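All protein chains but one are shown in place.
The letters A and B name the chains in turn, as written, and every chain counts its residues from 1.
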Amino acid sequence: MTTLAKDSMEAVFEGWTSTVGKPTMDSDVRMSTRNVDVHYGDKQAIYGVDLDIGKNEVLAMIGPSGCGKSTFLRTLNRMNDTIDICRITGDIILDGDNIYDKHMDVVNLRARVGMVFQKPNPFPKSIYDNVAYGPKIHGLVTRRAELDEVVETALRKASIWDEVKDRLDQPATGLSGGQQQRLCIARTIAVSPEVILMDEPCSALDPIATARIEELIAELSENYTIAIVTHSMQQAARVSHRTAYFHLGRLIEVGKTDKIFTAPEHKLTEDYITGRFG
Amino acid sequence: MDKMTFDKHTSAQFNAELEDARKHLMEMGGLVEQQIETAFKSLMEVDTDLATRAIEKDKDVNKMEITIDKQTTQILAKRNPAASDLRFIISVTKTVNELERIGDEAAKIAKQAIELADTGSGPQGYVELRHIGEKVRQMVQSALDSFARLDAEAALSVMQQDKAVDLEYGTAIRSLVTTMMEDPRSISRALNVMWALRSLERIGDHARNIAEQVIYLVKGKDVRHKKLEKVAEQVKK
């Protein structure tokens, strides 16, 4: 983007005051963010985002590249902590606890808010060890039999059990991309999180594997709160209950997915969803 | 919301496809308008030739329907349109459907004109018929205009006109019934006129449906089966 275009884009936000739609919820809130700003050094990446994520809700976050949706997702389980220059202000509340509170242990937090990444990233270990790793490091299980059960349940919930039950001791890296991603989801749910964050989980997968993951997301939403960042608007439309549109670090519009994809209110949302140049 | 446009897509081809669909729809609208005009004229002037031409025209309209449906299906399959594009495609599909029905009704009117000609008499004296016919023709034209200009307010006024047409239709039917009771020999002729009236009223309904699609397209609000006042509220918002 040229500086000129950027300046004019800034001008669009001159009068920007608040998000279109209803970013907050009245009840059944699992996570909520209030006035969240994120800075990378001198550069501000997120501008005052207020957003609630409900219980058993699938929230999709869409927006052009560099709009801050991934950054925002990663603030939800403090994955940005590893970046030294990243500074976050505002409140992020998970079930009443401020996750950036001094007393909040990040290890604990990540057991409550799990994450699935863009590229399937199983550990180069056996399938069993991949799923067992989370429960082991958190000391969730005390007996081997219990661990076996946890692993099986997690793999079943991620609907990959039938494909791997006969080769649990084989390396996870031998699985196909789609299977690897489902294994990563199984690995995440093995520590029984409350919220699962997904950062473009299907961007490296073929359409059939993508369809299976989408199916899985629908099943998981019965028990978990899911926030998913995706580049595929069709995917956001298919899997989510609510959709949030980000643009240049601002939360432009939030609404029921049905509404966002048929009659968005904000021009920027409309232009992005219909594939017009900004 | 800013003025709606269907260009400015990153994909220039998509722009062209949408524009093509729009052009064809307008073309079909023009055909249907002509058909109504011809059919109505044949009825008024008891002109069998004109009536036959109006019936013939239905074939062209049907052909257009198939062409546009094919185009919209293609766009749906290839482009996965969303938001205003999606609403545009949906409303085009539905409008095409309405136009085709209007064409059918126009053909029916032409058939009544032929039957009246066969009995050697015209619908003279039925002021209501001429009045309603003129109004309905106007409505179709305005509905199509509002679609072309994406003008929700114009569409709203079409919906309001339909209400008036319905009232007038009721009055006309009552007066026809009176005529039939007074003069039983005129029953067959009056029935022909009644059928024609009914077709006109149906055309008015279809025009109203088109107007509803225009409001859906422009405002993103589904205003079917809603009270006019509510619709007006949503359009003004």
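Observations on the model:
Going forward, a residue touches a chain if its C-beta (ideal position, glycine included) is under 8 Å from a C-beta of that chain, and two chains touch if they have at least 3 such contacts.
In the analysis below, contacts and distances are computed from a predicted model.
According to UniProt, the chain absent from the figure is "Phosphate transport system permease protein PstA", selected among "Phosphate transport system permease protein PstA", "Spermidine/putrescine import ATP-binding protein PotA", "Electron transfer flavoprotein subunit beta" or "RNA polymerase, sigma subunit, ECF family".
The shown chains contacted by the absent chain are A, with contact judged over the whole complex. Note on the undisplayed chain: of the listed residues A:Ser27, A:Thr82 or A:Thr142, the one touching it is A:Thr82. Among A:Cys67, A:Ala111, A:Ile160 or A:Ala236, only A:Ala111 touches the chain that is left out of the view. Touching the chain that is not shown, out of A:Lys55, A:Arg87 or A:Lys119: A:Lys119 (per the contact rule at the top).
Across the interface with the omitted chain, subunit A contributes residues 77, 79, 82, 84, 107-111, 114-117, 119, 121-124, 133-134, 137-138, 173, 184, 187-188, 191.
We adopt the following convention: only the chains that are shown with their structure count from here on.
Centre-to-centre separation of subunit A and subunit B, using mean CA positions: 49 Å. Remark: subunit A residues 233-234, 237, 260-265, 267, 269-271, 273-277 touch subunit B in the complex. Within the complex formed with subunit A, the residues of subunit B that make contact are 1-2, 8-11, 14, 80-87, 219-221.
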